[in-house]
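A single protein chain has been removed from this complex, and every other one stays in its place.
Now for subunit A:
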Amino acid sequence: MQARLLLEDGTLFTGQGFGAEGGSVGEVVFNTGITGYQEVLSDPSYCGQIVTMTFPLIGNYGINRDDFESIRPYIHGFVVRRHETVPSNWRAQYTIDQLLKEYGIVGISDIDTRMLTRILRQHGTMKGILTTGSERVEELKERLGTASLLRDQVARTSTKSVFSSPGEKERIVLVDYGAKSGILRELTKRGCDVVVVPQDATADEIRRLHPDGIQLSNGPGDPKDVPHAVETIRQLLGEFPIFGICLGHQLFALACGADTDKLKFGHRGGNHPVKELESGRCFITSQNHGYTVKEESVAGTELEVTHINNNDKTIEGLKHKRYPAFSVQYHPEAAPGPYDSSYLFDRFLELIRDNKIANPERPRQAQLSETLRGELQYAQK
């Protein structure tokens, strides 16, 4: 089955189709990870995007039950040099082709993915249309021209209802803007009592859950497409310790008065160096973002830059000068990518503990019943 990928700039790639038949439009981006395609495929931050992997052999170790980063993939297309039909790994259960078919996602293989990457690097990310059909190129061009990219990806990928992942320790409200499972996994691993709330949960709704801290998740798209989230964060700032990741980081920055901007072709992969300014140390991080916090916009705010990308010097981490709140642009939860930054979750919990010492707790009993009440109300809404 032939498949084609047409870019906004007119470049046409013809290859083999795999996964589902059909067509879709999306923003074409590349990811440089060698391993971790299953996590990439299922990372909600890629919602609406057509993802190409720069490593040519994808699917070698198959698809397994455990490495999904969300319940389903949200990508609009998958582009590889070659997809493996005979995977080999003890956990492999099925192939990438089967996965894409299951979720109706179109894939294209056997194209020069390095050429595609170079185009994206030079021109920046752009729209593309992927099809297994036999439409004329003119027709594809027209469809591509009129199609607009999604702007509601956060709403699409976020949970629609509150759910809890009980634990014995700190109560963390995880605001789900399209969260990767990895964040929940890291918090749960540390014994946290996590309540996941939808992206449009209001400040009051969150307050009612009496969190010890608020975790802002990653998510797809432009942070400016979710102004309500910015407002909510602004209201909660100072009241609870906050830790933002990726989109959560950008929303936190916007809430603090900074501004964001789009990167030419983003950072997507597991090899990005981030320098922690305080220690001068560099960490290899997992990244997936197309937007960034503008450096000059931080100046007038109460934010302090804590991390920068050691290559392009863009902002990778912020903290609030007065409140117990910080954020990073990259993914300390890894999956895929290196585990080097998972210490940030520990730091978040330390921040919460320090904050508790500064603001002594109310009796546990009262807190519990209030929490329950809050949850009930929230659930009835």
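The rule is short, and it goes like this: contacts are C-beta pairs under 8 Å (C-beta built on N, C-alpha and C of every residue); 3 or more make two chains touch, one makes a residue touch a chain; residues count from 1.
The working rule: contacts and distances are computed from a predicted model.
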Chain not present in the shown complex, as UniProt names it (candidates "Trk system potassium uptake protein TrkA", "Cytochrome c, class I", "Sugar ABC transporter permease" or "Carbamoyl phosphate synthase large chain"): "Carbamoyl phosphate synthase large chain"
Touching residue (missing chain; options A:K127, A:R208 or A:H272): A:H272
Among A:S88, A:S134, A:S148 or A:N359, the residue in touch with the chain that has been omitted: A:S88
Omitted-chain contact residue, chosen from A:F18, A:Y61, A:F252 or A:Y291: A:Y61
Interface with the unshown chain - residue positions in subunit A: 13, 30, 32-36, 38-39, 54-57, 60-61, 64, 67, 81-82, 84, 86-91, 111-115, 117-118, 121, 269-273, 275, 280-282, 284, 310-311, 334-340
